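Starting off with a structure, shown below.
Here the complex is missing a single protein chain, while all its other protein chains stay put.
Letters A and B mark the chains as written, and numbering starts fresh at 1 in each.
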Amino acid sequence: MSDKSSDSPIWEVFIRSKNGLSHNHVGSVHATDKEMALQNARDVYTRRAEGTSIWVVLSSDIAASDPMNKDELFEPGSDKIYRHPTFYDIPDEVGHM
Amino acid sequence: MYTQALNDPANKIANVAEDDEEQYARFMARIDADEKIEPNDWMPDSYRKTLIRQISQHANSEIIGMLPEGNWNTRAPTLRRKATLLAKIQDEGGHGLYLYSAAETLGISREEMEHQLITGKARYSSIFNYPTLSWADIGTIGWLVDGAAIMNQIPLCRCSFGPYARAMVRVCKEESFHQRQGYEILLALCNGSDEQKEMAQDSINRWWWPSIMMFGPHDTDSTHSDQSMAWKIKRISNDDLRQKFIDATVPQAHFLGLEIPDPDMKYNEETGHWEFGEIDWDEFKQVLAGNGPCNRERLAARTQAFEDGKWVQEAALAHANKQAARAASKEAA
Partner (left out) sequence: MMAANIDETVKVDREALFQLALRLGDTSLILGHRLSEWAGHAPILDEDIALSNLGLDLIGQARSFLTYAGEVEGRGRDEDTLAYLRNAPEYRNLLMVELPRGDFAFTMMRQFLFSAFQLPLYQKLMQSRDKTLAAISAKAEKEMAYHLRHSSQWVVRLGDGTEESHQRVQNALNTLWTYTGEMFETDASLKALIEAGVYCDPASIRDIWNKTINDVLEQATLTRPETGWMQSGSLSGRHSEHLSHLLAEMQSVQRAYPGLKW
């Protein structure tokens, strides 16, 4: 609502909680540059060693799907059951595949 | 995603004007099915406004809440206590930021929320308008004030608005240490000298009633409750939570050997609940209206921090702009 010029930009914060997992969105921080964004994210979101890696990205650089289009985007996927392994009949004798 | 641009409410309303009712029905169906509402989903304007009011008030409470404890930060009596108190105050700042971040997904800026706080347009929990007069108060705040906050916040982890619910999950996880550190401080005092025990009792005497007022007015007098319950922003009523808190804390006080400053407090064998005396709602209203012992000081401290922050913020922005200009001219060359 307010767009005051003295507001510093918002950065979305993604944290890899453990080696081997993907980065998850955890929230946002304000910062005027990316180093500040990383450090703020570190101080705000990893005070208890919750992360092994942090990504920050300017909120305004994120393109998001419109929830209004949710049906057209995601419905078509839900009836393509041939994309799932259980669609295929394999005789039990073959064993686990 | 959580960008403000994607959340332009004017834009949304224009799109849905003709089938508002249908939208609302669909929205309520999702709420009833316990689905989470996300920032870019359609939501009624009043739901958005209620959430902004509640989340920003919650965030403000965390930020103001740093001050009464900060008053003892520099006087903590051992280095271990000093470190844990500083970490706790820091957590509160962190929680304020998680919450501001959740509120920003609804299209209000943090700066605006901070501005509303210092100009008195937005409220914060009235408990923080009471002074911390002794070291025991640090124990009592952790035990009772954080205890009451946790009691309030646990049901909010299931709140219908996704970002708020997720912020609450983080906050609740982190706050369990707060209550324990507070109780541990009181344990040390109650196992200590007579003076220390007196200090603890005096502290409970001052904080008990304000703590149980933290749950807000009685259900019969609460203005926002019904709608919030229907929207699953609020999930348990003020009085139910208050009773739960009292039932949990009275035995804890007795374990410490401390008395609850309520002559009417008695255990009801049949209901299994502790019954308590009349709450002084006059005091509650006065503190809320700005007449508590520390209202002015608390706001003055935050105003000072906000004012002192302006040149820092301007400098950081100016530097970022200079860097961007340098990068651009380098590219051009």
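One rule holds in what follows: a contact is a pair of C-beta atoms (placed from the backbone, for glycine too) under 8 Å apart; a residue touches a chain by one contact, two chains touch by 3 or more.
Note that the structure is predicted; figures quoted are calculated from it, not measured.
In the complete complex, the hidden chain is touched by one of B:205, B:252 or B:313, namely B:313.
If you put the hidden chain back, the residue from B:43, B:63, B:106 or B:256 that touches it is B:63.
The residue touching the chain not shown here, chosen from B:25, B:83, B:230 or B:324, is B:83. The residue from B:44, B:93, B:131 or B:217 that touches the chain not shown here is B:93.
Although one chain is not displayed, its contacts with chain B can still be listed: residues 63, 66-67, 69-70, 73-83, 86-87, 89-90, 93-94, 96-97, 100, 110, 135, 185, 188-189, 191-193, 195-196, 301, 304-305, 308-316, 318-319, 322. For chain A, the residues in touch with the chain missing from this view are 29-33, 35-36, 39-40, 43-44, 47.
To be clear about the criterion, only the chains that are shown with their structure count from here on.
Taken together, the chain B residues at the contact with chain A in this complex read 1-6, 9, 15, 38, 40-42, 87, 90-91, 94, 97-98, 101-102, 104, 107-112, 163, 166-167, 170, 174, 310, 313-314, 316-317, 319-320, 323. Across the complex, chain A meets chain B through its residues 1-4, 6-8, 10, 12, 26-30, 32-33, 36, 43-44, 47-48, 59-60, 62, 64, 66-68.
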